[in-house]
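For reference, the structure discussed in these notes is given below.
Rest of the complex left out; these chains stay put.
First chain written, first letter: the chains are A and B, and each begins at residue 1.
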Amino acid sequence: MSTAFTLKFACDDRPGIVSRVTTGLAAIGCNIQEASHFNDQLTGRFFCRLAFTVPAGVTETTVRENVSDGLTQLAATWSVTGDRSRMRVLIMASKLDHCLADLLYRWRIGELPMDVVGVVSNHPREVYQHIDLSDVPFHHLPVTKENKPEQEAKLLAIVDEYEVDLVVLARYMQILSDELSASLAGRCINIHHSFLPGFKGAKPYHQAYERGVKLIGATAHYVTGDLDEGPIIAQDVEPVTHRDTPEQLVRKGRDIERRVLARAVRHHLESRVLLNGRTTVVFPD
Amino acid sequence: MSTAFTLKFACDDRPGIVSRVTTGLAAIGCNIQEASHFNDQLTGRFFCRLAFTVPAGVTETTVRENVSDGLTQLAATWSVTGDRSRMRVLIMASKLDHCLADLLYRWRIGELPMDVVGVVSNHPREVYQHIDLSDVPFHHLPVTKENKPEQEAKLLAIVDEYEVDLVVLARYMQILSDELSASLAGRCINIHHSFLPGFKGAKPYHQAYERGVKLIGATAHYVTGDLDEGPIIAQDVEPVTHRDTPEQLVRKGRDIERRVLARAVRHHLESRVLLNGRTTVVFPD
């Protein structure tokens, strides 16, 4: 059986990029299964994702060596991932656990190709008694104004110890410090319970109720130091009416949040998301 | 054949409202075809819309007299409309005419139960040469910083002369003065080309592009002096991707704008919209 790899890269656009890279891959017998390109004509940047199989015996090192020269000449940012290596994911949650429960469910049935290496919460484990956490390390890090720097240091230690590739804030209700946000840049996804840029900050469903909008939504984005301003990965909405109280918006919102977060996580795990300044390129699955 | 009427009212909630009003209607043989209620438990206000047929010979006056006492005792705000009287509508447009063309089309095929009594534009009639305006009075009111008060006075004169019930800003790109907004309160609908409260003001599709949102939308709302802050009547969105340039967002947006505006206008024409503070109650069709 052949192995599959994914190469993603971004560089300044010029003629011949695709030819150069695919010729290198063809030379070692790679067969492209899925190719996605995006030529940003407003910025002149070129984005590409190639998923391909290789013949038996071709290793990840061989693949890297094969494309490295060409991509270096293009001054590209690039990465190669093999489908046998799964990202190591740390999930952070607070009291509301619908996103946590949903991610764990999708992981257990094999929908999300990741290893869940831990769950962090500012609430104790008993809060999640109906969720099966038996085989997942659980870290209780209660946060107060005083101990926040200390707890964030512990969090970073966990990230290091477990070699975490991705931190998912699954309705984690504490705001990360600028320093922590910076050190997790590009590898930390948050779900915000509004259709950004509307209703940033606290209690977005109450804000939506006050304004009388006819749709509510959720937004998954990379975390940056700028609250609720990070590059957006996925968004979705559902219709609401005048009959919906803030409590009903919260209920309807749960369904939107969990599916938007799961979509963003899957796209990240499958190397489908590339940063483009303040925005993202998301190659569809 | 029986005649149909629509009664809508709002009052403070208390036991017995529906009983009182429907008993009055039953007494003169009215048969309720469609009833919608909304009890706003957060404000204590009660909203109701009743569509009903009456036996031959029962006039609008009789209907009014029959419900008047009860509604007065409830200190209700109320109105009765007969299905034989159609609202008189003035449409205002600028260069982009997709909403204008769409409203006129829906009117001509009988989808929107209104009389279009005029079209106002800050551009000359020639701009709309492919739209059939033959039987609709056209008013060219070019607006400059200097003549704005004067042109708004002319507009109000048109509203008076033609006994206009509803002014529709169909991508009319001039901002109404606070005075004009106030004098048209509750009878002027605007379409804003974003999913409010995101991207207020100018060039919302360019703002959406800059922010990298994954859905774009449109919002129909009553005009108030507070720009893009009026009570929302209808909203809708469509997915977009990183491939969409601002120009493509504009193209996709046209489809959203015209259907959202048409929906809001239809709901207003059918007396389905009631104001509830800064928001609306919209009884579905």
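Keep in mind that, in the parts below, contacts are C-beta pairs under 8 Å (C-beta built on N, C-alpha and C of every residue); 3 or more make two chains touch, one makes a residue touch a chain.
In this text, all values refer to a predicted model and were calculated from it rather than measured experimentally.
Trainee: Which copy number describes the whole complex, given 2 displayed chains of the same sequence?
Mentor: Copy number for the complete assembly, per this file: 4.
Heads up, the rule we're going with is that only the chains that are shown with their structure count from here on.
Trainee: How many angstrom between the C-alpha centroids of chain B and chain A?
Mentor: Each chain's C-alpha centroid was found; their separation is 41 Å.
Trainee: Which bits of chain B are touching chain A when the two form their complex?
Mentor: 38, 40-42, 195-199, 210-215, 217, 231-237, 241-243, 245, 276, 278-282, 284
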